[in-house]
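Note that one protein chain is taken out, while the other chains of the complex remain in position.
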Amino acid sequence: MATMTAGPTAATARSPAKGALTWARRNKTIVGGTLILLALVVIAVLAPWLAGDPLQFEPTNRLKRPSETFWFGTDQFGRDVYSRVVYGTRISLIIGLCVAVLATFIGLVVGVLCGFYKTVDTILMRLMDGMMAIPAILLAIALITLMKASLFIVIIAISIPEIPRVARLVRSVVLSVRGRPYIEAAISSGTRNWRIMVRHILPNTVAPLIVQATYVCASAILTEAGLSFLGAGTPPEIPSWGNVISLGRTFFQIAPWIIFFPGLCLAITVLAINLVGDGLRDTLDPRISRRM
Amino acid sequence: MTSTTSKAAAAPAALNDETILSVRDLRTHFYTRDGVVRAVDGVTFDLARGETLCIVGESGCGKSVTALSILGLIPPKAGKIVGGSIRFDGTELTTESESTMRRIRGNRISMIFQEPMTSLNPVLTVGEQISESLRIHQRLDRRAAWDRAIEMLALVRIADPKRRAGEYPHQLSGGMRQRVMIAMALACNPQVLVADEPTTALDVTIQAQILNLMLELKDRLGTAIILITHDLGVVAETAQRVIVMYAGRMVEEAPVAELLSHPKHPYTRGLIGSIPRRKPGAPRGRTRGRLQEISGLVPSLREAIPGCAFAPRCGFATARCTTEQPPFEAHGPRHYAACWEVARVEAKSLSEPVGSEA
Partner (left out) sequence: MTAYILRRLLATIPVMIVVALFVFFLLHLTPGDPAAVIAGDDATPAEIEGVRRKLGLDRPVWEQFGVYVMNLLRGDLGTSIFSNMPVMTLVMQRLEPTLVLAIATLTVAVAFAIPMGVVAAWKADTSVDRVVMGFSVLGFAVPVFLVGYILIYIFSIQLRWLPVQGYRPLSGGIEGTLRSITLPAFALGMTYMALIARITRASMLEVLSEDYIRTARAKGVATPSVLLRHALKNAAIPIVTVIGIGFALLISGVVITETVFNIPGLGRLTVDAILKRDYPIIQGLIILFAGAKVLVNLLIDISYTFFDPRIRQ
């Protein structure tokens, strides 16, 4: 009898190092995405050492092809596209991170309130439904049109349309957790609402929120690039990828590199974040993978 | 050893015109991340035309996989038939092409599944679902197939079949859905009907109705039935012959009355002992609860089991039982069992428990 059951148990017992290796092999997407992101962070931090001045005009070097001196070519003002792309990494990562944090935090607050108070729910969810009907980029454009352009305003403008999605997710988690018997027991035994929230409900929102935050981050980076491309984003003097691409528009046929390299970096960044998000979703919370 | 003949030797004699389906040493394996699961590990039986054969065992013993193997419905990526043969009316099914199998399925061999709630397609009307097999296999046009579907609904005694044919599964009760499944399975007059726990998901009162309907239609249409169940009560009421399976292997086979009155395998005894209605006069607590008297768990099928798979749970087990697999041998007329200790098992009264800890 003992020999019968011992087999599989012995097979599953592994050393921690081997376990980590197996985990990495099974979660290639998380590992791959994280490595790319780490590389991007290093590039962003070390930008001053990796690249020249992204703002330096060299009228003699206008629209130069990619070469050994100008890896990614130059733009119509003779600025080094490579330097601009390297510095652009900073802008994109900052925007992605700030929007993810801001939208997730506000969405969390709204969602928890909605999940807990009926009256708040009816009012705020109506508002959220209306906001979700407005295409994100247009909402951001409207906000930016009305305010003086700055990095801060862009972050706010991109965050606002992302809030409803987060709020809805949190609300659905709160509502489902609230229905569980132990929460109902806690409520009926007079435990204070905030205690229930902090002790029982918030921990349940963590996994889906982390996953959602990665998607918000990726979407924010794309939206900023889109806004800048349209001329409604980061102020043009800031070398964000969207701004670099936007300037390349007119000269696309003769100098495609101005668009191609920042576009590629943008794609790689978003890809890396999405890979991490997909991987986290699959490991942390299989339920959302179905919801999406 | 007493005068026993192995089943393999006795088998060819049983092959005659009356045999519609003949399974020999069937082995079906599944491939999981943690290794190979030997879901069916050498199953051999014949099914006569018009016969009702019950396959009994706990869940996970390979009953359903045997059924799916016969229809060639083992999901190709998950597992496959690795050995043995399935001969159906002169055709070897294990090596047959998918297109031939498709022509046999639902036409000459049909299957009814356990969950009538989930086994019908929710977005197609029941009429469409029944007429589909008629259109595939009998090449009926839409109209004729629909009319025949209504006839089939009437045959399985669904009231107002014309209206019901246009309804969707969610509009029907569980019992009615299982009737629809039966109508669907029998639409093309199959020679073999495989019913995998057809009544398990139904209310007790409906169970009897559905079983009686199946038996009645079987007699009328001459269909042979393989009825898969874990419920010996169902077996007693329906079967002519019974096969008991354990851990992917056959442990006993006998005509139903013989099996229930003179079980030769300790596992069969355990199953019988766990039916509440038996043993009049015994204290209530001991007789209630399914399989309470067989202690321990079904073994993992991931490793090859050298001896008898039941040995770890068996009160009769000896050293030999854990090392040498007992042959499936005749221990009486048409009565086969795979056990080294049949003599000792028979010596004990039926009311005594078989568990190893007893």
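First chain written, first letter: the chains are A and B, and each begins at residue 1.
By definition in this document, a contact is a pair of C-beta atoms (placed from the backbone, for glycine too) under 8 Å apart; a residue touches a chain by one contact, two chains touch by 3 or more.
Since the model is a prediction, treat every value here as computed from it, not as a measurement.
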Contacts of the hidden chain among displayed chains: A, B
Residue among A:Ala24, A:Leu38, A:Val206 or A:Leu230 that touches the chain left out of view: A:Leu230
Residue among B:Val40, B:Val56 or B:Ile104 that touches the chain left out of view: B:Ile104
Touching residue (missing chain; options A:Ile137, A:Met197 or A:Leu284): A:Ile137
Hidden partner chain, touching residue among B:Arg33, B:Lys77 or B:Arg143: B:Lys77
Touching residues (missing chain, whole complex) on subunit B: 71, 73, 77, 102-107, 110-111, 113, 115, 118-125, 132-133, 136-137, 168, 170, 181, 184
Residues of subunit A (touch criterion as defined above) contacting the omitted chain: 126-127, 129-139, 141-148, 218, 222-223, 225-226, 229-232, 245, 249, 252-253, 256, 259-260, 263-264, 266-268, 270-271, 274-275, 278, 289-290, 292
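One rule holds for everything that comes next: only the chains that are shown with their structure count from here on.
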Inter-centroid spacing, subunit B versus subunit A (mean Cα positions, whole Å): 54
